[in-house]
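The following block contains the structure, expressed as structure tokens.
Apart from one protein chain that is not included, each protein chain of the complex appears where it belongs.
Moving on, here comes subunit A:
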Amino acid sequence: MSKNAVVPTSKVGICSSELLTCRVGDQWLGLPVRHVREVVTPMQYTDMPLSADAVMGLINLRGRVITQLDVRRVIGLPPRTGSYYRVAIVETVSGEDFGLVMDAVGEVIELNPEHYEKTPKTLARVWQMVSDGVLKRDDHVLVLVDVERFITLTIADQQMQEIPALLN
């Protein structure tokens, strides 16, 4: 399923990738720009009763219905307090688009191979499952998120239950 979005078998392979930086809680994430269609502000959404925990309703994006996934809920963070958030609309190989709800969206950066490192074992296991490595920045670590794997993680209910365990 995974196309190995950003991840580089060799460091050279990652040179051309651009990343959109986002923040969830204290964690900065990098989404491969070619997966990101756009970033939108909070929209009216329709709750879907009985749906998986990660699902934060359905939004109408110019006539298209998109499932909104709250990243906080996926990684097991407490609910967002303020009303501020941003939704990164990402596309997947299956053709379905998803809205990933982030606390904030930063900038688009060039992936600098110099700063690339394998996902450290010290990072929560959920990140090890969905990331292809990290990028060391001045004051923080940016997790490179494989969008496909991230979406898959939100689908299976069993996996959802495992998440608390993954965070340790």
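The rule we apply is simple: a residue touches a chain if its C-beta (ideal position, glycine included) is under 8 Å from a C-beta of that chain, and two chains touch if they have at least 3 such contacts; residues count from 1.
Definition applied: contacts and distances are computed from a predicted model.
K.L.:
Looking at what's absent rather than what's present, what does UniProt name the missing chain, "Chemotaxis protein CheA", "Sugar ABC transporter permease", "Peptidoglycan-associated lipoprotein" or "Peroxiredoxin"?
P.N.:
The UniProt record for the chain left out of view names it "Chemotaxis protein CheA".
K.L.:
Among A:Ala52, A:Leu77 or A:Val141, exactly one should touch the missing chain; which is it?
P.N.:
Selected residue, touching the omitted chain: A:Ala52.
K.L.:
Going by the touch rule given at the top, which residues of subunit A touch the chain that is not shown?
P.N.:
These residues of subunit A touch the chain that is not shown: 44-52, 54-55, 57-60, 62-67, 69, 94, 96, 98, 151, 154-155, 157.
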